[in-house]
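With one protein chain removed, the remaining protein chains of the complex are shown where they sit.
== chain A ==
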Amino acid sequence: MSRLGSIGARLYRGEVGYDFVGKRMIWYGVSILITITAVVGLVVQGLNMGIEFKGGAVFTTDRATVSASEAKEYAEEASGHDAIVQELGNGGLRIQVSSLDTKEANKVEAQLAEDLNIPQEEIAADLVGPSWGEQIANKAWTGLGIFMILVVVYLAIAFEWRMALAALIALVHDLTITVGIYALVGFEVTPGTVIGLLTILGYSLYDTVVVFDGLKEASKDITKQTRWTYSEIANRSLNSTLVRSINTTVVALLPVAGLLFIGGGFLGAGMLNDISLSLFVGLAAGAYSSIFIATPLVADLKERDPQMKALKKRVLAKRAQAAAKGEPEDGPTEAVDGTEPQDAVPADAAPAGAVVGQRRQPARGRGKRR
C-alpha cells in the first residue's frame, strides 16, 4: 500500500497522471463503437421481454407428477422460452411460459401432457396478460422523463449546463450499453432487469456527480490564472481524484461481481445472473463514462466558451513567451505517461512559480495542439 499510497500522493499533486482529456478522442471512439454495437444488437436481436411484460400462457394441473424444477425444465424445453413453475396449495402445478399464442400454447400443452404423464384434459391452458402492463410501463417512462428533466435542471443550477448535458450523455451511454448487452446475450428482460437498470441510472449519476464536484472545485477561479487551460485543469482534477474514483468503483463492483460470478456462476442461481449482469455492466459503464466520457465532454464544451478560449490564448501566449526566453526553469522531469515532454511550460512568472517543480503537469503539452 505504501506504493499505492505514494502513487496516490503523486497523482494528487499531478506528478503522474493519465491524459484523459487529451486522449479523449480514443475513448470517444471506443464508446461510440460499443454504443453502436449495442444499438445494432438491440435492433437486430431485439429484447427478449419476459412474461411479466408480454403475457404468455399458463398451464395448470391439479396433479403434480414431477417436481417443480423438473417441470420447469420440461416446459422450457417444450416451448423454448423461460418458464415459471409454482406448486399450488392443492398439490397441483402452475406453469407459466412467456410469449406463447394460442396455437403454440396448444402444442406446448400436448408436449407437457406427455412429459408430465398426465392426460391432456387434466391440464388447463389459458393465456395470461402481463402483470407489468402498459399502464405501469407508461408511468415508469413518465417518471423517468420527469426525473431526467429535473436532474438536468438541478445539475445546471448546482454546476452548469455543460456538466448537466455531459452527465445526461454519460447516462444515456451507460443505459444503452447495458440494454444492448441484454439484447446481445439474449437474457430475458424481467422486472428485475428493469430494477437493475434503474439502480444503474442512480449510480451512474451519483458517480458522475462525484467527479464533477471535484472538477468544479478545481476550476473555481480558473479565469484568474494563466497557467492552465480548462482542459488541463479538468485533467488534473480527474487525476487527483483518480484514487477515489477507482476505490469507489471497486467497492461498488465487488459485491455485484460476487453476485454475478459466485452466485450466478458457481451456485447456479439463474435469476441472479439476470439481475447482476445488468448491474455489473451498468456500474462498470457508469464508472468508466464519468471519467473517460463525461469530463472530457465538459472540457470540450468549455473550451468553446469565449472566456475559456481567451484563457487558452493567454496561457499559450505566456508559454510561448517563456519558451522564447529560453529558460524552462523546471524541466519536466516526472512525466511518466509519455506525453511529449519538452514542449512547454516553463514556470510562469507568477509567485506560485516557486513550487512548480512538484506540480509538473504531465499533460501540459496538450495546450500546444494548435
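Assume a residue touches a chain if its C-beta (ideal position, glycine included) is under 8 Å from a C-beta of that chain, and two chains touch if they have at least 3 such contacts; residues count from 1.
Going forward, contacts and distances are computed from a predicted model.
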Per UniProt record, name of the chain withheld from view ["Protein translocase subunit SecD", "ABC transporter permease", "asparagine synthase (glutamine-hydrolyzing)" or "Acetyl-CoA C-acyltransferase"]: "Protein translocase subunit SecD"
Residue among A:Glu70, A:Glu104, A:Glu160 or A:Asp300 that touches the chain left out of view: A:Glu160
Residue of A:Ala38, A:Val97, A:Ala113 or A:Ala218 touching the missing chain in the full complex: A:Ala218
Touch criterion as defined above, residue of A:Ala78, A:Ile123, A:Val194 or A:Ala322 at the omitted chain: A:Val194
Contact set of chain A toward the excluded chain (per top definition): 1-2, 4-6, 8-10, 12-13, 52, 55, 58, 68-69, 84-90, 94, 126-136, 139-140, 142-144, 146-147, 150-151, 154-155, 157-160, 163, 191-192, 194-196, 198-199, 201-203, 205-207, 209-210, 213-214, 216-222, 224-228, 233, 236, 240-241, 243-244, 247-248, 250-259, 262-264, 267-272, 275-276, 279, 283, 348, 350-355, 358-359
